[in-house]
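The structure under discussion is supplied below as structure tokens; questions concerning it will follow.
A single protein chain has been omitted from the complex, and every remaining protein chain is retained in its original position.
Labels run A, B and C following the written order; every chain starts at residue 1.
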């Protein structure tokens, strides 16, 4: 049932732009993703408060206030459409009834805004991945797995048109790899454990989407790539390390599309442009408007290839001008308007604005650099040239390092002195890794304290 | 001592762009305002808390945290410079000692960031205008007047390089004019009372600036134009009314430059592009990044002619990614980077990006429309064609109405049905107003309940 | 009866001269004062609804309110004779240190439109002044406005001062851009309203309890 990509949907970097995807598709209220317009994608969450049976009324009030506020502002600013993402918090997935209460609040408000103001919108449903609530994580069965599938199923039945998740398979080893600066551990977590889990999980999600006539959208290696990015922004780990991890995350996130997802890939997947080049599906991205949720070194560049533009998440607190989610909505709409003006003027103009987004950030940070559209095509090429996620991961990692080395040499990228030695360290590590992923798996199993992860949950035997 | 502008510094709308002002100037740490780069201008304020002797320690801690956070992020993102605005809260102007405590905290942190990270920055000092703490407001003497001047003086001595204020002269009548939809009252408040107060006030501010070798920057008719804008956004008053009020505010704000101010005009003066056309001084603007402080119908268009780009204000609350002021700092820097990339490519590219900013918003809101660069030049022309603020105000008001009528006719601007009749009402009102402002003044004095305002405080005899 | 329908219409359209004239005629014709008042209130309610639905602007609403005010001046003596008391007397003001009053003025105006007797204390109002006004006017409704994050705490001061008295049935409603329901809960205010239109509903609800 799964595709293996051997060619690129976009191999010309000048075609890798915002607003246009080779494989666009239309949502129920007429929004066409990847069809020539960039839409705002809004996400919001609770202020500090407890979620339990006794507070669910208050929880619902918060969500009702948030969705009403953002849709009202979107209608006032005449947004051509809005994608609403509902990323659940753990208790809402654990208790699908609670999650569904909120889903219905959101869908009702969206229906009302459509009826009253003609505002088009669609819901992206992102149950959070609770499978590591038990440690070692139980990936393929148990109450967390079941609650998650139930919530996917019921929300799709209720009207959520896009299904997503930020899955965590492999992260139980990857976290340490990040803090230890261990590239082998990172590649193992992403391309061996992660890719295996993705295949299992996304086969199920695609099946649910098909059953309800909705779209399996995409995943993100957020717990890997964004954790690395945040750690690098906090100066905890080298920026070049985070950049190479980012390149490798594309291998993991690709699996969703191999299983049948059609985009848009989740906002926080900064690896999405690479996946757009491979798959041709529309992608969501986030940058400067997501600084409410985390700082990033590529606030503009992230917009270069987006089809929806997101704020990642903001909690419902009051700012001077109004509620914070409404502020995000307004900011996103203005950013989208700018892109849509350029889109209205044709490909040359789109390319111009895209290149400005890129030039704004690419020389200042290695992760920004490797996400330049031309680099994305190069990385995409590296990935599809290999047969398995593991081989692709090593290859794309080395390719990213080469790109960085080259960029530093020709001075198009500034790297600090303490970053530089890491390029060699990473190259050595990747080159010395066993060619056979099973050999590596057995090595890891042998040297990892038992109870950190369950090989069987990834279809590995120990 | 005061200039009267009779010609435009910029009469070609294609020269009215962001980043370049005919009369740029250089700040102490090398930032050149209006000299080819757009700088972020950051402003922040306290979260809910009391300001009194007993809480001043906590107040100082908040400001220290805010300034440290924003400068750190600006250095990390390698901003070419940062303008910091300190807009005081009432007790800080009433007790200049308190205000100065904070000024010194800000200046120290800025000095440290310069020494440590090479970050250039400058302080804009904006004491708030407390003169209406007594009602009717006492405009030319008394403790509020004195506290304000003392704070200007001491902060300039301490190192604040730009002096600004959001003065309130005339507002005591203008508020009602707004809620009553009374265009005559608005013009009287702005161009008779407001302009007279500005002349008195700015003569003093310019004198203080000269004494300390710093710059009198500029004022804003915020309490007039932005109140109108906020009321229109809340659907309280017609948008066309707010648009015409905006045009008239330019007459009032111009007085600061006539008295010797050199820019950059204050961020929230959406009338600033008109003033840039007249004076050639750099201007600060705010738009989508200021939606934390208030929503607006021109989040992109406002950037068209800016020289610094501001967030207006945000309180020190924690968001998911960090403190809110730091979020604003990051957003501003990315917006500035985009403009600076275009600036680096030359005038044609600047014009292209500017026109995209304009095209993003101009057709959707009358206020956005009249602030198109070509309309700004037209309005500027209307202002300088008259000899007195009052005659200029009536003329620019009528010009704005004409622009709107024309734009509606040729379908470049969408106006709702209930807005349209207001164009005629406003025209009639303005045309029926007496030609002599003294006649109007005597009418107003005669029909206003005593105690609403003191004519003598505006040099008027009753 | 036909007269009173017309009165409702004149209030709606803000026609002062016709509204006052008709009120006088209705009184002369022996209509029950309460009935005349009801006709006016219906008119203002419609105006309030239209405003809520974004069909009219504040200036138009104010014109209706002014017509109502003038007609009321004529009606009031007769009403009082029948023992009529306004639904409630409300005291409203912007708290100490804060000069923002447009929002407060709008609330005040909407309350007047809903036939409350409104005492507006203006801006920069210290706690004692609120307490004194409640006593003096036997107010049962208090409206507090604050627009600055640094004057929000002054609302607490007013609440404390009010709770220190033994007023019976005095309800406090708060509002202003930085205010939230949470904050109202925190300082023990009886309710929060987000805008002028909902301030009327909120006040009616409070007074009904």
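The rule is simple: a contact is a pair of C-beta atoms (placed from the backbone, for glycine too) under 8 Å apart; a residue touches a chain by one contact, two chains touch by 3 or more.
Note that the structure is a prediction, hence the values are computed from the model and not measured.
Enquirer: Going by the touch rule at the top, give the shown chains the omitted chain contacts.
Expert: A, B
Enquirer: Just to verify: which one of A:78, A:112, A:132 or A:402 makes contact with the chain not shown?
Expert: A:132
Enquirer: Just to verify: which one of A:237, A:343 or A:359 makes contact with the chain not shown?
Expert: Selected residue, touching the omitted chain: A:237.
Enquirer: Which residue among A:56, A:75 or A:89 touches the omitted chain?
Expert: Within the whole complex, the residue contacting the unshown chain is A:89.
Enquirer: For chain A, which residues lie in contact with the unshown chain of the complex?
Expert: Output for chain A: 45-51, 89-91, 132-133, 135, 175, 178-182, 227, 231, 234-238, 315, 418.
Enquirer: Considering the whole complex, not just the chains shown, which residues of chain B touch the missing one?
Expert: 318, 320-322
By definition in this document, only the chains that are shown with their structure count from here on.
Enquirer: Which of the chain pairs holds the record for C-beta pairs in contact?
Expert: Result of the pairwise contact count: A-B comes out on top.
Enquirer: Find the geometric centre of each of chain B and chain C from their Cα atoms only, then give the gap between the two centres in Å, rounded to an integer.
Expert: Chain B and chain C have C-alpha centres separated by 34 Å.
Enquirer: What whole-Å value do you get for the distance between chain A and chain C if each is reduced to the mean of its CA atoms?
Expert: 51
Enquirer: Indicate the whole-number Å distance between the mean C-alpha point of chain A and the mean C-alpha point of chain B.
Expert: The computed centroid separation for chain A versus chain B comes out at 40 Å.
Enquirer: If you look at chain B, which of its residues touch at least two other chains?
Expert: Where chain B meets two or more other chains at a single residue, that happens at 45, 315.
Enquirer: Which residues belonging to chain C are in contact with no fewer than two other chains?
Expert: 149, 178
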